[in-house]
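Missing here: one protein chain of the complex. Every other protein chain is in place.
Presenting subunit A:
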Amino acid sequence: MAVVCVEKVAIVGASLAGLAAVRALRRQSFAGEIVVVGAEPHRPYDRPPLSKDFLTGAVTTAGLALSPDDEDLGADWRLGVTATGFDPRTRSVRLDTGEVLRADGVVIATGARARPIEHVGVHTLRTLDDAIVLREALRQTGRLVVIGAGFIGAEVASSARKLGWDVTVVESLSTPLSGQLGTEMGEIVSRLHGDHGVRLLTGVPVSGLTGTDRIEAVQLADGARIEADLVVAGIGAIPNVEWLAEAGGLAAVTSVPGVVATGDVTGSQHWTFAVEHPATAVASLLGADPPVARAPYFWSDQYGVMIQFAGHRQPGDTVRIVEGDPEQRRFLAVYERDGQPSAVLGLNQPKLFTRWRRQLRSVPQEA
């Protein structure tokens, strides 16, 4: 797979994974040319605070920067430039400026975007620009309906509650987060909403939105109508792969030597993967040994509770509380398969969590 002589690397996507790829290239002693193309006009910034401390005002735009101003990685940052096409055979990236960028190695790090709901007064949250608009909209208080009780929806609900909003979260699944945490733990974690005076309606899909100049209400399939001054949809992410369509899509282009993908564009949705996996992706470009991969890890912060999860949970895994008390919203739960820990969940148990997470590493993991 190793490319014989890599002198120039193009990185498409200038966010967490793109930046981590630049750093990994330099750490792996790559001295050649690096060009980073990013559609957003901003230098790489951190997304997790956008639904948390940024909305409440505890963190400002300056506090989101991922790379200190004086960090010199010797890369050419082409910000505000979008890749519109790709030829994997010649490793040429077509840009919306009309240029064609040709390189020996290409890192695809175009991430994902929020799945949209097109309606006046309905916000989604993925970018700094989205967050600035939403933060502005949250300045007054009123009735907020959050569609989707996934992590981002739950965090927005938590932040808005803190700002004094009357908040309702609607979720079509009967148990929020059951896909990630399983039903038992999904149920426990989603009780955080009720603890903090946020209404959670589950098992009923949204059937429509009303209001023509401004949002008025969210309509549910069971006939319920929830009045709203503001709606935020947190209903998932779509990988940004359209620019690869002509070339056959992501799987096709990454089967070509010299082309790798990393971060959320691969379907992952976790910060830690986007910061750690680029080192592996870049090693394969350079023909170097990849670093050891760790079990997936993510965290969320809701109503002041730190939620951490690591591992590969599968349907059918059993789960037991090994420490603390779910009623106190402070506990550690371990998922097991065939008597072996497969994953671990912690609520406000950071130290114990790390200890268990470390043990997961030694457990053989499926890819």
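As a convention for this text, a residue touches a chain if its C-beta (ideal position, glycine included) is under 8 Å from a C-beta of that chain, and two chains touch if they have at least 3 such contacts; residues count from 1.
The rule is simple: contacts and distances are computed from a predicted model.
One chain of the assembly is not displayed; among "Catalase-related peroxidase", "RsbT co-antagonist protein RsbR", "Amino acid ABC transporter ATP-binding protein (PAAT family)" or "Ferredoxin", its UniProt protein name is "Ferredoxin".
For the chain left out of this panel, the touching residue among A:Arg43, A:Arg102, A:Arg294 or A:His312 is A:Arg294.
Screening A:Ser15, A:Thr110, A:Ser159 or A:Gln308 against the full complex identifies A:Gln308 as the residue touching the chain left out.
In the complete complex, the residue from A:Val6, A:Ala20, A:Ala39 or A:Val81 that touches the missing chain is A:Ala20. Which of A:Ser207, A:Gln314, A:Gln340 or A:Thr354 touches the hidden chain is settled by the complete complex: it is A:Thr354.
Within subunit A, the residues in touch with the undisplayed chain are 20, 23, 27, 46, 48, 66, 271-272, 275-276, 294, 299, 301, 306, 308, 349-351, 353-354, 357-358, 361.
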